[in-house]
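See below for the structure under consideration.
The complex is shown incomplete by one protein chain, all other protein chains being positioned as in the whole.
Moving on to chain A:
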Amino acid sequence: MKRNGRLPVAVLGAGLIGVDLAEKIMRSEVLDCVMVVGRDENTPGLRQAADLGLPVGTRGVASLLDAPGPIAMVFDATNAMAHAEHAERLRGAGVKLVDLTPSKVGRMAVPSVNGTEVLHCDDINMISCGGQASIPILHALTQAHRVEYVEVVTTAASPSVGRSTRLNLDEYVETTQDAVRDFTGVKDVKAILNISPARPPATFRVAMSVLGEGFGTASVTAAVSAAADRVRSFVPGYRITACVVEESKVFVAAEVTSTGGRIPRYAGNLDIINSAAVHIAEQCAAVAPARTGTETS
């Protein structure tokens, strides 16, 4: 279903996440953003999308189902409560989903950890910003060490946290915890989210505390730095700001700045989940059949 060699995709939800996603997709060489859908054309998000020259819709999923051209993939940037219904209606129409809400409905994906294993799934869940920022590090640490407890504390700047996220704090906490458990095999996991009101806004950060046995500075530092390098290949603003190793405890903090887009530098929470979603979508596009390409061009 490729057009001009690019896979036609759409963004559902025109909040902070949706608009940045649309912009990132426009920079992609393998994805073609054919529509951004919100609920009201007067919202800042849809106006920004229109200003970018993108077709916009205002009737939610219905706008996508009635779209004039084919849509192979939809990024769901609405909210966790709405995703199950979106998935049902769109999958029925043969559309693949990349879900940016903490809905727990689809297969959870972290590009640098299981990116290549999820490409065939028709609903791929991007977990949460905190999940994307922490799981690569936690996965690396638990591969190399025996770990009993993991804690992830995420801090996002207030202006970078939109209404859907504010209503989805429970889902954020539960989905992040579930994902950390899944990816690390550690049962005892706690996730916490702080919203910082500081001015100028604080850079997005995630602090990870890990309890276990036999941590050594050399092995921990090597594992953390290799994992961070893998994330940095598609999130250039990802960096480790602290790594304190004790025999039975490790503390790692990472910060993410947003680079290259119109969203502010501090909003690394938007940048990391959107970059991860686009990265996965691009890999899906690379393996997607081009059989319908001639029909639509």
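Everything below uses one rule, namely that a contact is a pair of C-beta atoms (placed from the backbone, for glycine too) under 8 Å apart; a residue touches a chain by one contact, two chains touch by 3 or more; residues count from 1.
The definition used in the following text is that contacts and distances are computed from a predicted model.
**Q** Among "4-hydroxy-2-oxovalerate aldolase", "Sugar ABC transporter permease", "Cell division protein FtsA" or "HTTM domain-containing protein", find the name that the UniProt record gives to the complex chain excluded from display.
**A** The chain we cannot see is recorded in UniProt as "4-hydroxy-2-oxovalerate aldolase".
**Q** Pick from A:T155, A:T184, A:S258 or A:N274: which residue touches the chain that isn't shown?
**A** Missing-chain contact among the listed residues: A:T155.
**Q** Considering the whole complex, which of A:I127, A:V180, A:A202 or A:A223 touches the chain not shown?
**A** Reading the full complex, the residue touching the unseen chain is A:A202.
**Q** Among A:D122, A:E174 or A:E282, single out the residue that touches the unshown chain.
**A** Only one of A:D122, A:E174 or A:E282 touches the chain omitted from view, namely A:E174.
**Q** Even though one chain is hidden, which residues of chain A still touch it in the full complex?
**A** 149, 151, 153, 155, 158, 163, 166-167, 169-170, 172-174, 190, 192-199, 202, 205, 207, 209, 211, 241-242, 244, 251, 253
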